[in-house]
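The structure under discussion is supplied below as structure tokens; questions concerning it will follow.
Note that one protein chain is taken out, while the other chains of the complex remain in position.
Right after this comes subunit A.
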Amino acid sequence: MFKKNFRQDNATAYTMLLPILVLLTVFVVIPFVYAIRVSFYNWSFYQDSTFVGFRNFYLVLTDRLFGKSVWIGIKFALMVVPTTLILAFLFANVVKNISPKLSGFVKTSIYIPTIISGIVASVIFVFIYDYTGGLANYVLGLFGQEPKAWLAEVGSALPSIAAPAVWLGFGLTALIMLAGLHDIPESYYEAADLEGAGAFQKMWYITIPLMRNVILYLLVTGFTAQISQYELSLVMTNGGPLNETTTPNLYIFLHFRNDVMVGNSIAASLLLFVVLGGISAIIFRVLNSEKAVDG
């Protein structure tokens, strides 16, 4: 009797797992294994591929531009992720305390950039940064300043691209933060009030510790997403000036586009995979996720 039940359960479980397993196999496992194989070849679409061992990896690793692009990706993420998190945290606190009717409206409006594609956002910001007719230089002109080459100066290009990234990521981050805030039991704050804790103390000792898992999630996904960002720099600067905005994915993309052999871009993709995995592991390690103790 028991045995029969056991089998029935198994069949159901496997049936339910099957779609996911098939999808994962077709779209993740097979391409991944195949990509690893191809990365050892000089792969051309018209001629026979030749086995070249670790040569593609050697070429990528000794390319100064690849190292630079990873560093640029990290710099970019360091600009975008903390800014987004802090802004979203402040904003979520404001929204939490306003009337439900108004907050519904605010939440909707703040979410709008999230559904705008990165390409559209890039084009909007290209207009804003236009040298002669753009909004940014118009505002500078009001203060009597000379126009600035936002996207062409080595120093300002990356921050100029970080701005739309913050704008794009802000809505979703704020909503997730807000959900996290709502999850913290009100009783903790009431108790703190009785003890005479100030607003800053409540934030530091109650809100932030209880939001740890939310923040961890946002940090990991944020870093991964921002280091992989490429369409903003592709549209706005095409990686320039002097490769200062060539993020790792843009590096891979440009190689894929220009190179005759594709092995190089695949090797670079696999190396980027390692880099991203490493960064995520570091964040997990540092923040040391643990389940929140709530009552």
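Rule of thumb we're sticking to: a residue touches a chain if its C-beta (ideal position, glycine included) is under 8 Å from a C-beta of that chain, and two chains touch if they have at least 3 such contacts; residues count from 1.
Simple rule for what comes next: contacts and distances are computed from a predicted model.
Participant: Going by UniProt, what is the name of the one chain that was not included in the view, given "Sugar ABC transporter substrate-binding protein", "Carbon-monoxide dehydrogenase medium subunit", "UDP-glucose 4-epimerase" or "HEAT repeat domain-containing protein"?
Facilitator: From the listed options "Sugar ABC transporter substrate-binding protein", "Carbon-monoxide dehydrogenase medium subunit", "UDP-glucose 4-epimerase" or "HEAT repeat domain-containing protein", the omitted chain resolves to "Sugar ABC transporter substrate-binding protein".
Participant: Looking at the full complex, which residue from A:87, A:106 or A:149 touches the chain that isn't shown here?
Facilitator: Looking across A:87, A:106 or A:149, the contact with the absent chain belongs to A:149.
Participant: Among the options A:54, A:71, A:105 or A:131, which residue touches the chain absent from this view?
Facilitator: From the options A:54, A:71, A:105 or A:131, the contact with the absent chain belongs to A:131.
Participant: Residue by residue, what part of subunit A touches the chain that was omitted?
Facilitator: 16, 19-20, 23-24, 27-28, 30-32, 34-35, 38, 42-50, 59, 62, 129-132, 147-154, 228, 238, 240-243, 253, 256-258, 260-262, 265-266, 269
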